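Only one protein chain is missing; all other protein chains are in place.
Residue numbering begins at 1 within each chain, and the chains themselves are lettered A, B and C in the order written.
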Amino acid sequence: MSNLKDVKEVEVFHAGNVSVDELPWIPYFGDAKFKLLKANPVTGQTVTLLCVPAKMQLPAHFHPGTVIVYTVQGTWRYLEEPWISKPGDMVYEPAGSKHTPIAVGDEDVITFNIVEGTLDYLGEEGEIVARDNWESFLKRYYEHCAAEGIEPIDVTKF
Amino acid sequence: MSNLKDVKEVEVFHAGNVSVDELPWIPYFGDAKFKLLKANPVTGQTVTLLCVPAKMQLPAHFHPGTVIVYTVQGTWRYLEEPWISKPGDMVYEPAGSKHTPIAVGDEDVITFNIVEGTLDYLGEEGEIVARDNWESFLKRYYEHCAAEGIEPIDVTKF
Amino acid sequence: MSNLKDVKEVEVFHAGNVSVDELPWIPYFGDAKFKLLKANPVTGQTVTLLCVPAKMQLPAHFHPGTVIVYTVQGTWRYLEEPWISKPGDMVYEPAGSKHTPIAVGDEDVITFNIVEGTLDYLGEEGEIVARDNWESFLKRYYEHCAAEGIEPIDVTKF
Partner (left out) sequence: MSNLKDVKEVEVFHAGNVSVDELPWIPYFGDAKFKLLKANPVTGQTVTLLCVPAKMQLPAHFHPGTVIVYTVQGTWRYLEEPWISKPGDMVYEPAGSKHTPIAVGDEDVITFNIVEGTLDYLGEEGEIVARDNWESFLKRYYEHCAAEGIEPIDVTKF
């Protein structure tokens, strides 16, 4: 059909590799730090690497959505659960879970994390005192880049 | 292979119809009410029908995940947005959106809603004062059924 | 910090209303037709309205992902399932389901559909003979607009 010559083209996104070396460690709690590998502003999904010093405990928090954690290095657990996660293990967290992570071995812990939605930090009465999500992680990344004079990569691009 | 006779069977779930008549309207805010059609305790997804009286305003809230709304009846808007949604329209809410719904026409509003994660009600300073999710909606459903002597349907089953 | 003056801004997407009147019905199978309300090229999610003439049967198909259907008008069923879906009902289809839809009442059927992934049409031996997804629906939309001289809306925008 001649009048189809003006059909708009459909662009298909390609699989892309995020090179871990090109991303800085961003300060988080105390000496804990993270790398932001991907942030999806539409779905709220974030993909991060988290590094937690040996023995360190992180704040108790709640997740509205699911979380998948792959343990890259070190051993860790949640204060509320009976298991210990070690390198090669995977932790699946159904939506609505609450817990307090702690690095339990002699080695710093590195995990690869896929989070749907937010991470809500809880006060002593279980109330929400602060939150992180794709937006706040991205802000921390941009602020860290600005402070360090690093050119940020667009981790929201697909 | 003879030793394969003990292979565990893989069960595939079937498409199921949720009959709207078999579900009660559950009290929500004031005269607003909802029906809980499906709740997924693993992903945190909820599917609901919401009925809001004409002119009524609902509390400001935040969504960690995405929301899809199909307008079945009536007209409504968010105080923060320029558009009005009417029957047949669809509202797509990217993760991390905040807004205050209001029914703007003469008719009660009915919407069909798919929510990933929670619905966090905000105080005057933007702080989170309460939240709803698959778990609290399911509790409200069970409590309403117990109070009214209704046998609840298992809306978490697939 | 003065060096933070160059922090990149984080843009948050807003909830948007898709006005059903601004979208054309696009020819599908025979006299069946659809409106494409949203297509997400990253996740593969599509949101559509489907209109199927009374008594019409659609091809058998398979879904790799989940499907949520809200019945707006008319009654329909799957040849493989015992239930009939009527206005106000919701059908939840777990990933990996196969079925053959048929409009069973006197009225044309209209459904509101949220599909994750593809719709794979099956031959007589269950083999995949064709498929639709966000990409092919978008192509059909653009081709229909070009053929009819309609300016398409960008349904991939959030």
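The rule is simple: a residue touches a chain if its C-beta (ideal position, glycine included) is under 8 Å from a C-beta of that chain, and two chains touch if they have at least 3 such contacts.
Because the structure is a prediction, the values reported are computed rather than measured.
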Where chain A meets the chain that is not shown, the residues are 12-21, 37-38, 47, 49, 67-68, 70, 72, 78, 80-81, 83-86, 88-94, 96-97, 99, 112, 114, 158
Residue by residue, what part of chain B touches the chain that was omitted? 1, 3-13, 40-43, 135, 138-139, 142-143, 145-147, 149, 152, 158
Given the full complex, what residues of chain C touch the hidden partner chain? 40-45, 64-66, 94-96, 116-118, 120, 128, 131, 133-135
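Here, only the chains that are shown with their structure count from here on.
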Residue-number overlap at the chain A/chain C interface, same or different (half cut): same
Centroid distance [mean C-alpha coordinates] between chain B and chain A, Å: 27
Chain B-chain C separation of Cα centroids, rounded to whole Å: 20
Length of the line joining the C-alpha centres of chain A and chain C, rounded to whole Å: 31
Hey, what residues on chain B touch two or more of the other chains? 94, 96
